[in-house]
Each structure stands twice: as C-alpha cells, then as structure tokens.
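Missing here is one protein chain; the remaining ones are kept as they sit in the complex.
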Amino acid sequence: MDIGFIGLGKMGQGMAANLVSAGNTVTVYNRSAAKADALARQGATPARTVAEACGGDVVITMLADDAAVEDVVFGDQGVLASLAPDATHVSSSTISVELSKRLTAAHTAAGQQYVAAPVFGRPEAAAAAKLFVIAAGAPPALEMLAPVFDTIGQRTFVVSEQQPAANLVKLSGNFLIASVIESLGEAVALVGKAGVDPLHYIDIITSTLFGAPAYATYGGLIARGEFEPAGFTATLGLKDIRLTLAAAEELAVPMPVASLLRDRFLALLADGGAHLDWSAIATLARRDAGVGSDHPA
Amino acid sequence: MDIGFIGLGKMGQGMAANLVSAGNTVTVYNRSAAKADALARQGATPARTVAEACGGDVVITMLADDAAVEDVVFGDQGVLASLAPDATHVSSSTISVELSKRLTAAHTAAGQQYVAAPVFGRPEAAAAAKLFVIAAGAPPALEMLAPVFDTIGQRTFVVSEQQPAANLVKLSGNFLIASVIESLGEAVALVGKAGVDPLHYIDIITSTLFGAPAYATYGGLIARGEFEPAGFTATLGLKDIRLTLAAAEELAVPMPVASLLRDRFLALLADGGAHLDWSAIATLARRDAGVGSDHPA
Amino acid sequence: MDIGFIGLGKMGQGMAANLVSAGNTVTVYNRSAAKADALARQGATPARTVAEACGGDVVITMLADDAAVEDVVFGDQGVLASLAPDATHVSSSTISVELSKRLTAAHTAAGQQYVAAPVFGRPEAAAAAKLFVIAAGAPPALEMLAPVFDTIGQRTFVVSEQQPAANLVKLSGNFLIASVIESLGEAVALVGKAGVDPLHYIDIITSTLFGAPAYATYGGLIARGEFEPAGFTATLGLKDIRLTLAAAEELAVPMPVASLLRDRFLALLADGGAHLDWSAIATLARRDAGVGSDHPA
Partner (left out) sequence: MDIGFIGLGKMGQGMAANLVSAGNTVTVYNRSAAKADALARQGATPARTVAEACGGDVVITMLADDAAVEDVVFGDQGVLASLAPDATHVSSSTISVELSKRLTAAHTAAGQQYVAAPVFGRPEAAAAAKLFVIAAGAPPALEMLAPVFDTIGQRTFVVSEQQPAANLVKLSGNFLIASVIESLGEAVALVGKAGVDPLHYIDIITSTLFGAPAYATYGGLIARGEFEPAGFTATLGLKDIRLTLAAAEELAVPMPVASLLRDRFLALLADGGAHLDWSAIATLARRDAGVGSDHPA
C-alpha cells in the first residue's frame, strides 16, 4: 500500500519502520527533517512537505497534541488540502474528542475518509509492532486498513463507527493508568510511613492482586523514586487528563478521581516537576504524609 | 500439626478443609455449630466452645470483623484465656491495625505467640488452596507456620516482624481494589454516555492495559450491572475503607482516594445498597452522570 | 459624561438607568432592541448598532459571557473598530482572565484605554446603585471613571493596574459563594437526616456564625428547596467555576473545592437542572444521603 506517515517521534518512528519492513511504499514527513532521513535509510521516501506525504491512499498522523494535528491538517497545503478524494486520513495521535469531531466533519465535507486509530503502548511496543490499535470509522475504511493495523500492532479493537469514540476510549485508558498511579502513591505513603519497604510492598501487590504491567511499571518507578528520564512527562499527563475532563464536561459526566488527578498534576507542575515522568504525582501523597518527596524539585 | 480453627464462613471452610486434607489434626469451632459438623464429616473434630479449639499448638481465627475477633479472643474462656503458653494464635481475619496492636500486646503479656496472617483471595481461592498469605510476626513462629501457610495458600509474603504491618498491607490491598472499582465506574460512565458498549469497553481495557483479575472480575460486574448476590458486600467494603482511613489517620497520612471511596460507600448504603456487592459503588458515577442506576434500590 | 452602554440584561438595565439619572448622556445598545427602547423612555438614546454606542468617551459592556463579549468587541464594526483613540472600554461582564488579557492587548494596540470593572451584587443591587465595583487598569483611567463607578455602586475597590486581576477577583468571589452553597448543602443534609428542621437550622447558623447575606439568601433557598425561578442559573454557575479552574490551571494552582464544585454542577446538569438556581447543587448532598431531591428533575 502507498502510505504517508507524518510525525516521527518516539512512537511514530517504530510504527513507520514496521510499515516499511512489511513491504509498503512509505513516504515520511517530520517537522525536523533529520528523523525522516533516518527512516529513508530503512527504505522510506522522505517528504519535504506535508503535502508530499499525502499523495497515496492513506496518510497516518502521529503527533504530540491537538495543536500539532491542527497545524498539519488544517494548515496551508495541509492534509485536508492535499489528500485526494476518497483517500484516508488515519489519526493515531492522542487528541481531544472535540478535535476528532472537527476532523470527522472536515474530511467528510472534503469527500475524504477519516479514521481515528489511537494506540495503547509505549515506544518499545511501537518498535516491536506490539501496539493495541483502538479504531473507529466507516466499516469499509476499517476493513481496508486491517493489514496496516496488523502491521503496527498485535491486535485491533473496533470501538464504533463514530470516530471520536476511539479517542475517548484512548483518553479513558490514560485516565485509568493515572488513577492507578495515584492509588499506588497513597498506598505506598501509608504502608511506607508504617515501616513497610516500598519495593517489597510493590512486589507483594504485583505478585498477588495486580499483575498488570501498569502496576509493575509504575509501582517500580514509585517505589524507587525514579522519575527521570520521563517515559511520558507530567505535562503530557496533565494534557490527557484535561482532555478527559473536557470530554466529560461536554457529556455532563462528573469524574471525581479525574478531578483529583488534575489537581495532582497542577501541584506537581507548581513544584517544578513538569519534566518528570507522570508517575511523579505519586510523590505528592508522600509529601502530604510528611515523609518527604522522592524527586529533586 | 495439632491445629484449632475458629470461624467457618465462606473463607474459613475452605482453609480448614485444606488443613484436614493435608493430614493435620484440626479442631473446628463455629458460632453456629452446623458448619463445624459439616467439617467433621471431612475429618475435623468439632469443638463446642472456643476453649476446646485452643488445646493444640496453633489456633487460627478467620472471622468477619474486629468485634467478632474481640469476642472470641478476649471473651470469657476465649483464645487468650485458653491458649497454652508458647502456643500460637494466627489471626487471618481482615481487622484493624489497632486491634492487631492490642492482640500483639495481650498475647505477649500472656507468654503466647501471635502471628498476623491475613490473606488475599476470594472463597474459590480459599477452597482451591490458592490464597496469598500476608504474614508478619516473630521469625521462629513464621518458620514453624510455613507448612501451614503452604497448605492454605499458593505463596506466602513475610511483610515484617511487626504483626500489624501485615494487617495494614491487607487493608491497603482492599483499598487498591476499591479504587479500581471507582475508576472503572467513572470510565464506564464516561464512555457509556458517549455510546460505547460497557461490555465491549471492559473487554478492550482488560485485553490491553489491565489484564489483572480484579479488572476483569469487577469490570464485568460493572458492565453487566450484576451486584447480587454479593461476593463481598458494600457493608464489608465500607468497613475495610474505614479501617484503612483509621490506620492512615493514626499515621497522619491523607488519602484523598480513600476519602472519596468512603463517601461512595456511604452514598450506596444511603440508597439501600448495603447488601450489594461492593463493586456497586461504580453505579454512583453513572447516576451522577444522569445515565441511571444499574441496581434496584 | 458621554457614555455608551452595551448589554441591557438584568444587571445592565439598572446600571444604565442609574447613569441616566445621574445626568450623563447615555447611548444604549442591546441585541434585542426592545430593552433599549425601554431605557430610552427614561432618557437614554437608543443605538441601533454597537458602533453607534461607541461614539463617546466611555463605553461600558455588561454581557453574559466570553462569547458575547468577543462578538461585541472583535466583530465587524465592533467596539475595537469603533472606539476613538484614547476613549475607554469598561468591561463589567464576568469573563475569563484569558479574554481580559486579550482585551488588554487589543485595546492597547489600538491606542484605546481598557478597564476591567466587574461587579459584586444581584440585579436588585444594580437597580439600587448598591453594587461593589472591582476595578483594575491604568490609574488615570480609573480616576476619570471614579464618578461613573460611584454612580452605579456603593464602593469601588481598585485591585491592580493589571486589568485581568479584577476579573480573577470577581471569579474567586463566585467560587467562594458556590463553596458556601456546597458546604451548607452538606450541613443541611447531615442535620436534616438527623431530624433537625432545615429552616430552623439556617436561622440558627445565620443568627450566630454567619450573618453574611450569602448565607441567608442561599441558606433560605436550600432550606425551602426553592430553585425556580433562578436568580443565577446552574449553567452560569458552571461557567464561572470553569473560568476559575481555567485561571487556576494557567497559574498551576490546585483548587480541590473548585474541582468538587465543577463535579456538582455537572451532576446537576446531567440531572436536568441547568435552568435551576445555582444553589440547587446543594440538593446533591441530600440525594447522596438518600433523603430525596428538592427539585423536580
């Protein structure tokens, strides 16, 4: 398949490389061209503009936030202006439900296809083609894309024909992870203050009740107080909780744990922790318990 | 080994039966004698009084709450009065840190051994000898009890030499489960109001981010709105959160998620839901979102 | 003074009428012209366009929300385009800190003066010239406006030379009122469920600890369950809490009570209460306590 790929960050690099390996014709674009050149050495064609990456059947965008997607899609000679009628824009970025609605309307008006396909997984999973793809869109478009999703991920879940539903499920997943971080933070503050070793505690919890990787990964970071370098920064964590709350407000759904998480991220940012891993919000429960902060402020 | 076993509820039955099967001499006591008679048919010796169950090397108590343990231990001809010097009381009930401290002091004053050994696992795990034992106490006592714990559980974690630490870890585990229930409740309210099918959503979440059994078990109950019969009632859930908060207050550890959970359990009780499974607190997020309650009030 | 007045809602009517009575030349504009005609009968000059109301030294805007102010100020032939250099725009609407920053920048770039002057007080206070004016801007502009503020209010507080500070203080005031409503709601749910008559309770509280009008006004509405007609709707209440939280997020200030209030307003809206007085959030504590809702959903 002839595929454009826009956005070669930690996640996008691995995804694009896997598409190349699978034999697709992949044209890659990145704002800073060096990353596109690196992919070119693996067999991709570097594009110098967004428009050049929009000449095929499908263009995938994998960008940092709403603003980046808006620039690339709605800008002069952006995706919307460049994509052929009937060609498909696959948005894999973690964006707002609101922006996904606007993309749906704009591509429909332009006679183009739009599929929302955010993913669960960290950069290592992207490199290993082990992502989970959360997809929503018109059934024929999803059917056409099935081999693409199989190339980048281990499994695809079709949520709905309504594209924004996939973005909402993705945001809710990050909310669930953040709520695990907060709860672990409180639990570690509690047992730690009582003299139980945090590492031992996390070992018990993950060996018994909670074997899920999120508990092991974040439990370990919390118990060791290792928040640098960040796998996913507090700034991005706040962004996703903000988008979750915005979607919830639009639907009139109160989410008290999400409200608490927002307050935690703000407190972490106020304390100078914007660059830390988002799991550093767990230090706030310890600080409130008077047992000191794990991170250098 | 010569073992007394007091408390033959859903959990105790399976534990005592496994001790019998493993070849121990087991004397069983239950307030309503019918359950002891049932165990007798499997080879246990029924005791007519608490004191009769305290004649061996070890007596294990597995009771509903602090009040029941206080009655059995501190009552006339209770465990404390009946146990031989150097014999060991193993408390497997989910009790308060405060009561565990009192038990430590009382048994020590009486020249007896006291081991705290609460367990993680539901009744089916107790029957199948698949419990996780969270133990704390003097190392020689724990060493002596190792085969007992291996008989009732799949793995033993020694938390500390201080008995109350095991009770705190147990309580914190129930807190973590309840916080998962709350977060899932909020997430399901959010995506459900947006039109995503809750069962499909839980399938996605448990197939991707959260494979841990707690997510599958409680996610399923929440998505199906099945809160009767209760595996663990809201009344017991509130009790455990109350004990968690009491321990946290004693240590001056603020736990905002635990505070929220307490409020949720109170709202569920106020709505007539005391007898429902504790996961029914997840319905409150849906009610607050105006999408109706899953349970008959 | 030659004054334009844009926005003749419940608040603006009284303010404009007082400016007329004090002998100013007042040109009034309202989207629906009937209200301007009513003021004309009191001596004001009705304007048919926004631009016609911008011919004097000062134009005051008193509108419902950010969107209305943006339309009137930034629209074609709006305030920005119509106001003479050196003339002054006084914004009395309850708007976001963000919009106040944009107004500051835009008017400065156009060589115009901009003063933020939101007010505390309900429509009756506006009619009686008993408002409190919370003002911020350049000292000479504030000095020039002193007689205007004295005409519409009983006292003026100068917060800062930075205009957005006045908007923030106004928002914080509405946050404080909403937090009183929530706390009273919880207290009434508590004592009411114990059998204390809510009206008697509010009488005690306002006769002893809290004589401030907000307690008497909202306490009475809560105790009587009178939420229609709304003096200030739940929709507007949510708006102000949203703006407070937005300003707090920009400054990285966690505000847990504000987060709770947001959740309460969302729950009220989800229950069909958007049109009720904002004090109806107090019914949610009663509902959570299982003592029924005071309002018809």
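Think of it as A, B and C in the order they're written, each chain with its own count starting at 1.
Quick note on the criterion: a contact is a pair of C-beta atoms (placed from the backbone, for glycine too) under 8 Å apart; a residue touches a chain by one contact, two chains touch by 3 or more.
Computed from a predicted model, the values in this text were never measured in an experiment.
In the whole complex, not just what's shown, which of C:Leu168, C:Ile222 or C:Leu236 touches the removed chain?
C:Leu168
In the whole complex, not just what's shown, which of C:Glu98, C:Asp150, C:Glu186 or C:Glu226 touches the removed chain?
With C:Glu98, C:Asp150, C:Glu186 or C:Glu226 as choices, the missing chain is touched by C:Glu186.
In the complete complex, the non-displayed chain touches which residues of subunit B?
The list for subunit B reads 242, 248-249, 252-256, 259-260, 262-264, 266-267, 269-270.
Please identify, in ascending order, the residues of subunit C that touch the omitted chain?
These residues of subunit C touch the chain that is not shown: 97, 120, 132, 134, 155, 157, 159-160, 162, 164-165, 168-169, 172-173, 175-177, 179-180, 182-184, 186-187, 189-191, 193-196, 200-201, 203-205, 207-215, 244, 247-248, 251-258, 260, 285, 288-290.
What residues on subunit A make contact with the chain left out of this view?
256, 263, 266-267, 270-272, 288-291
Throughout what follows, only the chains that are shown with their structure count from here on.
Farthest chain from subunit B, going by mean C-alpha coordinates, please.
Max centre-to-centre separation from subunit B belongs to C.
Distance between subunit B and subunit C based on Cα centroids, please, to the nearest Å.
A distance of 53 Å separates the two centres.
So which bits of subunit A are touching at least two other chains?
Touching at least two other chains: 248, 252-256, 260.
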